[in-house]
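All protein chains but one are shown in place.
Letters are used for the chains, namely A, B and C, taken in the order the chains are written, and counting of residues starts over at 1 for each.
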Amino acid sequence: MAYRWGMAVDLDRCTGCEACVTACHAENNIPTVGAGQAARGRAMHWIRVERYYEGDFPDVRVKFRPVLCQHCDAAPCEAVCPTYASHQSEDGLNAQVYNRCIGTRYCGNACMYNVRFFNFFNPEWEKPLNLQLNPDVSIRSVGVMEKCTFCVQRIKAAKVLIKSENRDLKDGELQPACAQACPTTALVFGDLNDPESRVARLSHSPRGTKLLEDLGAEPKVTYLQKQAWYEPDAH
Amino acid sequence: MNRTLTKPLADDLVRPLFHTSVWFYAIVLTAGTVVACGAAAWAFQVWNGIGVAGIRWPVFWGFYLVNFVFWIGISHAGTLISAILRLVDAQWRRPVTRCAEVITVFALMIGAMFPIIHLGRPWLAFWLFPYPSSREIWPNFRSPLAWDFFAINTYLTGSVLFLFLPMIPDLALVRDRSTGWRRRVYGFLAFGWRGTTTQWNRLESAMQIMAVAIIPVAVSVHTIVSFDFSMATVPMWHSTIFGPYFVAGAIFSGIAALIIAMAVLRKTLRLEAYLQPIHFENLGKLLLLMSLLWAYFVFAERLTVWYGNEPSEMAVFWATQRGEYAVFYWTMVVCNFVIPLPILGIRRLRTITGCVIASLGVLVGMWLERFLIIVPSLAHKQLPYSWGTYEPRPVELTIMAATFAAMILLYALFSKFVPIISIWEMRAGDRPATPSATGDHS
Amino acid sequence: MVTAACTFASPGQPSGTWAGAPPSRWGTSPVVTPAHASAGDAVRGFFGIRPDARQPFDFSHQIHLSKGVLCTDCHTGVEKGPVAGIPSINTCMICHSQIATDRPLIKTLTEMQEKGRELDWQRVYGWVPEAHVRFDHAPHIRAKVECSTCHGNLAEQTVAQRAVNMNMSFCVSCHKSKQASNDCLTCHY
Partner (left out) sequence: MKAVYGLYAEPELAQQAVDNLRAAGVADADITVISSEPFEHFEFGHRDAKTVMPWMAVVGGLVGMTTGYLLTSVTQMAWPLKTSGMPIVSWWPNLIVIFELTMLGAIVASVITLLVSAKLPGSRAGKLYDPEVSDGYILVGVENPSDPARLEPALAINGGRVKSVES
């Protein structure tokens, strides 16, 4: 059976430590553009932790929301791409095919989550940082859009592995870097087509909502959060 | 009109082809320099990466797309207006059609450059073309950019033919009047035109059919340009009004460009006898109509957004009404409506000078309109955490200046080598139809 | 300063023989650099023009295969992972410590092994970095794709040559005929 990768993000567990952001940068060879370019809006973070403040001083609470590509089923970024660089993969991933991308940046505009990033220049790593690059991940060249892939290189490797060992994938065996790095296990990744997987069960949780759900993009990332009407004791 | 006048008419309109003033060289040199600077700026951008432009996350489209929409809008001056006037057989169209159609062709060529200039990897722009490749993948026809490709190419093909076909008899005329290399070049371009009755009849039929076909194409072109925006769920883009709104805006700016071009031609080529106040008067009325239509569309768009009170749309709405983009917004309203309305509405002010002033305002206003559609919406998408800003960089400004220079350059060269007013159409227009001579009387 | 984008060789993503990009000359940050070293380099990259690999010496596949040596005897990684592996001198010396030791070339190899030096073999196939193609040998071997499908009949070659035009159409037609996945992410990620 085909996989359908998805994620659940437990906002009640997220402490905003940004370990996911760091892990993602390290895993996916995301260039750090430097202060000058970052000030010009060229910073890239496939996953970012949005901070929102609630209440008035001094009674202020901070809310964190990790935002990554939502891998929407009806992704607005896909249909607008004239070259199919952005399309739905057979596993339901929101694929970004770098070699096919000509850099219209239309997908970046169409994405309501602003989780697509553009290589304004060719990336470069100063010695010895080039030695820490992940050999399993492409280095994206200038003029190409990039975004969260749910660590497709890990998915690919796991698929090859289970095929060579002739077995099924175990739930939790495969994790993207962000979920792996999360100290509070706020990020849960897995196969939504497997009803027994943790992510599938969490996605149906009454605490779950989708980000900008009313826009109809049908995201595959579920945000879990204490709801006003939800009383855990009632269950 | 007396027959004896047709030779002076041809003499007048052909004169710029054989007599070059110093001004011509000055214009070509100046505009050519600016165009060369623009080409250098583009080469610089291709070599270093598109990051040298001001576009940034999340405002991925900036000045390039503004200019794209602007120039495609300008292109609606010519072929569309000329086709409509030809179909309704408006006699005053005759000296206007060719200078209008030339604007279309050149503005389209310039406008169509921008989608390539703005690409991250422009050397792969040919992937937008539908052709069989070893990759076995075709363009995605669900993408508005693929629609753009077809719409612009159809319109460009149609417009070039619509301009060139009625040029053939005039090229034949120039051929007959010239010697040496000019005779050979014009002879080649004239396709061996003689002017037999068959040729005239076929030409007229073709122009009639093309006029019918080109009007829906022109409407579709700017509708599809508007789809580039309205297909995305970006606040204040995702609107059903965008199609007609863009078409109206395009014709609006197109007429303004035409009026300015005609006023310049009138002075520089001494065409006062042919481009008369009546032509400016009529185009001025058309411009007034479009100004009112534009105001109506803007009001309808703004009212709907304000009434709907949707938070993400209101963020863009207030940013343009009284926020960081308010200066541009109200300048646009003044340029597109407040200034043109009295100038064009009051008959005494609807002079050539008045029309030119109003047109200059409209060009500025319509350019700002495209800026205000593209940038504030992208800067204020649904998640406030990811709001951003945009400001152009020198490379964008240079390329933009170069496109205006390119228009001047191409127009100057064209009017130097081809009679800018259709001689045969003027001749045909000079002769009132005599009732006794119509119909079969043999 | 080293540009990783071009000189970076990874398993499954061959680097080919592309020149590295020059250090940055523009911008406010060190990450900014043109994608190619020169305009000529850019044009060659666009058309995929690449010089043939030049090997340290003319290794004869023909002789070795005719003696009954199997591909997997030397290219040991091919069944296990992405890269087939280019054998080190140690691999050569498994046999050549005994066989044909009197040949001058083998003598040189023996000397090199003693000094701990390696041969500078060059990659025969390879893609431009912008192609972002990843190729894993192992699944293809498991799917019983013959080595000669892509590498040609090496029993007739001395130095390995580019036997097929390795463009996307070549890969895709084979994937289609074997009903392997044609999802873009199978190879491009």
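Throughout what follows, contacts are C-beta pairs under 8 Å (C-beta built on N, C-alpha and C of every residue); 3 or more make two chains touch, one makes a residue touch a chain.
Since we're looking at a predicted model, the values are computed, not measured.
Here the missing chain is touched by one residue of B:85, B:151 or B:352, and it is B:151.
Residue in contact with the omitted chain (choice from B:206, B:241 or B:264): B:206. Of the candidate positions B:220, B:239 or B:320, contact with the hidden chain is made by B:220.
Touching the missing chain, out of B:140, B:359, B:377 or B:398, is residue B:140. Interface with the hidden chain, as seen from chain B, comprises residues 3-4, 6-7, 10, 130, 136-138, 140-143, 146-147, 150-151, 153-154, 157-158, 161, 165, 168-169, 172-173, 176-177, 191-206, 209-210, 213-214, 216-217, 220, 224, 423-425, 427-428, 431, 433-434, 437-442. Not every partner is drawn; the one left out touches chain A at residues 73-76, 78-79, 81, 84, 86-88, 218.
Everything that follows uses one rule, which is that only the chains that are shown with their structure count from here on.
A complete topology is adopted by the chain contact network, contact being made between every pair of chains.
The pair with more inter-chain C-beta contacts, choosing from B-C and A-B, is A-B. Per-chain CA centroids place chain A at a distance of 33 Å from chain C. Computed centre separation for the pair chain A/chain B is 43 angstrom, with centres defined by C-alpha atoms.
Among the residues of chain A, those touching two or more other chains are numbered 37, 84, 87, 100, 121-122, 142.
Shown for chain B are the residues that touch two or more other chains, namely 48-49, 51.
Contact residues of chain C toward chain A in the complex are 1-5, 8, 10-13, 21, 24, 27-35, 129-134, 136, 138-139, 142, 181, 183-186, 188-189. Of all residues in chain A, only 29, 31-37, 84, 87, 89-91, 93, 95, 97-100, 121-127, 130, 133, 135-142, 149, 152-153, 156, 160, 163-164 touch chain C in the complex they form. Taken in their complex, chain C has these residues touching chain B: 26-27, 32, 34-35, 39, 46, 167-169, 172.
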